[in-house]
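Provided herewith is a single structure, encoded as C-alpha cells, for subsequent inquiry.
A single protein chain has been omitted; all remaining protein chains appear in their positions.
Order as written gives the chain letters A, B, C, D and E; numbering starts at 1 within each chain.
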C-alpha cells in the first residue's frame, strides 16, 4: 500500500517525462524539412576565415586577423574543414563522454554503500541521456548561439539543431563561430558532453538518499535555468562575463564551481543520510573508484586539450599542464594525508587527482608546466582540507564531496588562473579581480537558483526517498535491482 | 572418468585449432617475400583521386568526380594519405576494438550468473583473437576486395594480407578503394574490428550453456561462411546488394541483424538453460553491464562516425545522430518500463541505449539529429517489447537478448533508414523496399546457414556442456577458474 | 605500539617525499619567467624540415632529406605543425596513459588475493603521479635532449620543462628533433606515459609484500638511474646504442626487458610471499584482469602506432602488426595450455595477449602482418613456458610474471626484430647481433643497478612489510582501506 | 523443539525448501558455507600451474521445528537433497531450550 | 552456559550489539544469512520481466552466556531488534556443554 502509493508517484513522474519526450517528437518530425533555405541565409565564410592550423595544413599562412572573426554559426565549404582538428575534436568528445559514463559513474559508485551502487551508476547514465535530449531540443541553441541581451541567453536559431547542416551535393556545411575548422555537429556534441558531466557531478552531494524521479526533474530544470545561461555568459562572445574578460579555458567556473555549489544546495536541502556521523559509511569498493578516477584523468585530456577546439600547440600545452597538475595534486593530497593521518589512502590519491584536474581546467590553455605544478599542489592541499576539516566543522553531508572537491578546486583554479596566466602562451593577461567576478556570479546565481529549483521539486515530486527505502537501499527501492 | 573423457574432447578440439594455426604459420613464412612485384601491378592512383576532406586539406578543390572512382586496392604516394583522416580511423579502430573487449564482454558478463562470468568474458576475448587471425588469412580478402561474381565473395589478392604494403624508400603504400586517403592497413584493421564484434554479439543468445570448443568452431566457420559474404554483398561495390542500392552506413544489416538472427538460431539449437523460467536467473552484477554499455556507447562513435572513413562533416553528422538516437532510445525504454512495470531499471536503460546504438547504425550517415530521435524512440520501444513480451510469448531462451535487441533493433534501423534518409546529407534517397531486400536476404541466408553450421558442430564436437558442467558453472567446468 | 612505530616510519618516508615536492616548487616558481630569451637561441627550423605526412598534407612533396635532420629541440612556426599527426599523438598519449591506469592496475589487481587488491591498484596510480613529476623536473630533459657523452645522459636544457614553449603572438612553438610535426609538449607527454608504465610493470614481480614507502623510493630512483639512461642510449640519436643501430620501435628493450629484469631483481631481493608454494594463491577476480588485458590491448595501439610519431602509413603498418601478433600470441598460449593442462584459462589467454603485445613492440614499425604472426606465436609459446615451468624450476616468486612475460617476451621480440625486420617497410635491415647488444646491455645494466638501488632502500626504509602486515593484507596495513 | 541443521549441495536448496513448506515448515535460515569432506573440490589453473581447491561450496539450512515433526522433516530433507553422489551432505539434530519470536515475544511452538 | 542464537534484521545489528554490551556481554559472532519466512522478499526486474526473490537478508548473532544471564540477554535482544513488523526474526536458546578460550585454554564461564 505504501508501495503502491509510491508506484503512483513514479508513474506520474515518468509519465510527465514521457509526455515531454513525445511532444518533442512531434516538433522533431516537423523539423526534418530540408534546412537549405534557412542555411543559405548565413553568408558562406571565405576560406581564409579558417584559422590557426586549419590555415597551416591548408598550406596558407593567413593570420587569424585576416578576416573579421565571425560572431555566429555559418555555412562554409568542405575545404574549410581541417581533418586533423576534426579528428581531435571527435576523439575529445568521445573522451569527455567516457569521463561521465563510465568514469564518473564508477568514481562515485565505489564510494557509496553496496546497497546504493546501482542507483549511483544509474544517476550518471540517466543524466547523460536526459541532457542529450534537452541539448538537442534547446540547450545548445540558448548556450552557444549569440543572444540579443548579454545578461540573457542565446537565440533559438538552433532549436532541435535545425540549421546545423551538412550538404553533400553543394559541398557545404555549417560551423560554429567558436570552432571554424570543424563541423558544427562536432562542436555541438563536444559541448553536449560538458553539459552532461556538469549535472552528473552534482550527484556526489546527495548520494544515497535522493528519489530518482526527483533527480531527473531537478537536473533537467537546472540544466536549462543554470548551466545554459552561465555557459553562455562565460563562453559565448556575446555573453557579459566573456566580454568582461573572464578566463575559463575548459570550464573551471562553468562546470566545476557551478556543479559544486549546486551540490552544496542539494546537501543542505536534502539533509544528512540516516546514521550520518554515527554509522560507518565506508566506500564499499574503491576498485570502482580508482577505475573511475583513472578514466576521468584519461578523458580529461579531451576536456582540456579539446577546449582548444583545434589540434595545435595550444592544445598541446593544455594537455601537458593538465597531466602535470593532476600528478602534483594527487601527490600533495596523498602526502598531506600520510603525514596527518599516518597512512596514504587510495581514496586520497584518487581524490587528489580529481582535485588537480578540476583546478587546472580553467588554467590549462593559459599556463605552462611549472605554473601547473603550483596550481596542482594548491588544489591538492586545499581540497583535502575542505573535504575533511571544513566539512566536519560545518556538518553538512556533502556525501562524496562534490562541493569540497569541485567547487573549492574550481575556485582555486579560477583565481590562480588570474594570477598565473601567461601572456606568452595565451596572448592575454589574467586578472584575479575579473576572475573573482566570474566566481562570485556563479556562486551566487548557482546557489540561489538551485535552492529555488530544489524547493519546487520538493513540493511537487518530493526530493527524498522514504526512510525505509533509504534503509533498504536505493538499488532495490528505486530500481528493483541488486548487486550480488 | 567423465572428466577425463571431457579433457579428451577438449584436447581434440584444441589440437584441431592448433593444427590450423600452425599450418597458417607455414603459409605465413612463405608469404613474407617482398611484395614489390605484386604491388607494382596496381596502377599508382593520381593524387587527385583523393576525395572530400583529403583533397580539402591537401589544399586542392578537386571534386570527387575528378577521377574515375577506383574499384580495387591500389598503390598511392605517401603524399596522398591524409593525416587527419588516418588519425581518426586509427582512433576509430581502437574504439571499436574497445567495444568488444572490454565493452561487450562486460555488458554480457554482468547479466549472467556469477558461476559463468569468466566464461562469458572469455567468449568475447577468444573470438577477438580467433577472428583476427582468420581475417589476416583470408577474411579481409574475400570480404573487401572485388570479386568476379556479385553473388559470390571477393578475390584472394589479399590472402595473408600479402600485397598490403608500405614502401619506405619508394614513398608508396597501398590504399583500399573503399578509403583512398588512409593506409590500407588501417582500413583492414578497422574492418577487422567489425568482423570481431559481430560474432561476439551472438554469444548473448547461448550464454551459460555452450561448450567453449564448440563455440570456437562455430564462430570460425560462421565468420567465413556468413559474415564475409554478407559484408561483401552489402559493402563492397561489386557486391549485389551494394549495387541494388541497399543503404547500410555502419552495419545495421551486416553486423546487427546478422548477429541477432544467428543468435536466434543458437538459442533454438541449444535449447533453454536448466531451470529457465523456474529459477530466478537475475544478472549477478549490473555494475559490469553498465560499464559495458557505457564503453559500447563511447566506442560506437568509432563504429558509426568511423564508417565515413574520413574525418569530415559526414563523420560529424553520423557522430551527432549516433549520440542523440542513443539517448532517445535509452529514455524511451526506461519510461516504457517505468510506466508498465513501476520502476526504471539499470538493465533497462542500458538495454535501451544499446538498442538505440544498433538502430542508428545503418542510418547514421544518412540522417540528421531529429530523424535520429525518431529512430531512437522507435528502437527503444520496439526492442523493449521484443525482449520482454515477444520472448516470453515464444519461450525461446535468447538469454541476453542478442536477437531481441540486435536483430530487431537492426531491422527497425534498416527500414527507418529507407524512410528517413536525407538526400541533402547523403546525396542519395533511401527506399524501404530496397532496405527490405537487404534485411530479408540477411535474415534468410543468416538463419539457414547458422542452423546448418550449428548442426554440423553439434554432430562433431557437441554444442552443449553436460548438465553437471552447466550446473557447476562454465567458469570451473570450461576454464578451471572462479571469481571470488 | 608496533603500529605507532610503523606510522613513524611512514611519516618519515612521506615527509621525505613531501620535502622533495616542496623544494621543486620553489624551483618551479623560479622557472615561470618568460622563456622567450632562451627560446630564440634555438634557430627557427625551415618549414621544409617538416617530414612525411606533414609535408604531404601541406601539399608539398618535400622529401625528408630536403633539410639536414635537426639534432635538438627547436623553434618552428605554427604552420609547421601537422594537425593530423598532432591529433594522433595526443590520442596515443591518452591511450598509453590508459594502459597504466586503469589498464595495468586492473590486470595486476585481479591476480592478487582480495586483501591486496587496493594496494596493487595504488602502486600503478602512485607511480603514475610520481613519475610525472620527476619527468617534469629532469627526466624528460636527460632522456630526450642530446648529451655530450654517448654513454651518459642528455642535457639539462629542459629542466622543469623550461624552454618548451608556445608563443601565441609570434605564432611560434618548440618541437622535439624526434617529432618535427607535433608540439614538443605533446612529444614530452607521450614519452612521459612510457616512463610511467615501465616502473609500473615491475610491480608484478613483488606483488603482495612490498612496503608502499619503499616502493615509491625505489621507483623514483630507478626511473632516473635506469630508465632515463637506457631510453637515452636507445632512442636519442646521440645515444650509443642508437648510433650502433639497435632497433626498438616502441620499447621492447627500453620498456619491457628493462622492467622485466628489474622485476626479477625485486623478486630475488624481497624473497617469496609467505605460504608461497604451500597455500593456494589463486587470482581473486579475473574479471579485473580481463578488463585490464583488454585495455592494454586497446591502449597499445597508441604505444606502437604512436611510436611512428606521425599519422601515416608507417603508423598504420605498426597498428596492423600489433593487432595481429597479439591475437596470434593469445591463441598460442591458450592452445598450449589447453593441450598440456586440459583447459584453456582466462588468465592464460590474457597473459598470451600481453606476451604478444610485448614481443611485437620493438618490431611493430619494421615488420608486416605475416612476420607479426610468427613473432606472436613464438612469444605466446615461450612466455607460457617461462611463466610456468621455468619459474617453477628456479623457484623465485615472480608473483605476477613481470619477468616471465615482459623480460622474456621483450627478448623474443628484440631478437626476432633483428631477424625479420623488412627493408621494404623500414628502409633499414635488422641484425640479430646488434639487437643482442641492446638486449645484453639492458639485462646487465638493469639488473645490477636494480639490485644496488634495492639494497640501499632496504637498508634505509626497509623493503618488506612485517609478517603480520603481510598476513593481514596490504590494503589495510598500508592504506587502511578494504574492499567489501 | 529441535533445531535441524543440514548441509546440502547449493543447487538442492530450492528443492529442500519446497519439501519443507509442504510439511508446513515455511521458515528457515540459510548460510553459504565451505564444506570439507570426502568430496574433493575441483582443481584450478594459475598461469598454467594447477592446484586443487579442497573445499566445496555448500548451503547450511537451519530449521527449528516441533519435536514431533523432526522425523518427517529429516525424511523430507533427505529425499529432497539426495543425489546419491558423494558430497550430498549431513543433517544434525540438536535440542532447543526455547524459541522466541522477536516481533511478538511469543515463545516456543507459538514462535515457529 | 547457553548459546543464544538470534536472527535479526541487518540494520538492527548495531542496536543489539549496544544492548548486549550494556549487559556486559561484549563478545559475539555474527553471520550474514538468508532468511525465509512470513516476510516476503522484494521483486526484481529483469529485462522487464518481474520475479520475486523469496529470501530476505538477515544477521545471525551467536552469543554464549552464563545460564543465569539468558533471560536478560533475550529481553535485551527483543527490545533492541523489535520493529513490530513481520520479519523481525527469532531467538533460539540451546545448551552448551563447554566453552573454551583458545588463547588461554580457560574453560566455561571463565572463557566468556
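Of note:
One rule holds in what follows: a contact is a pair of C-beta atoms (placed from the backbone, for glycine too) under 8 Å apart; a residue touches a chain by one contact, two chains touch by 3 or more.
Since this is a predicted model, take the numbers as computed values, not measurements.
In terms of the touch definition stated at the top, the absent chain reaches A, C, D, E within the entire complex.
Contact between chain C and the absent chain runs through residues 279, 471-472, 476, 479-482.
The missing chain lies against chain E, touching residues 3, 17, 26-32, 64, 94-103, 105, 111.
In the full complex, chain D touches the hidden chain at residues 2, 6-8, 31, 33-38, 55, 58, 60, 74, 77-78, 81-95.
What we mean here is this: only the chains that are shown with their structure count from here on.
Traced through touching neighbours, the fewest hops from chain B to chain E number 1. The chains that touch chain A as well as chain C are B.
The pair B-D is the one among B-D, B-E or C-D whose contacts match those of A-E for more than half of the residue pairs. With respect to chain A, maximal separation of chain centres occurs for D (centres as means of Cα atoms).
Separating the CA-averaged centres of chain A and chain B is a span of 32 Å.
Chain B has residues 57, 59, 82-85, 87-88, 91, 282-283, 311, 341, 343, 345, 347, 479-482 in contact with two or more other chains.
Taken residue by residue, chain D touches two or more other chains at 44-45, 50, 53, whereas all remaining positions touch fewer. Shown are all chain pairs that touch, namely A-B, A-C, A-E, B-C, B-D, B-E, C-D, D-E.
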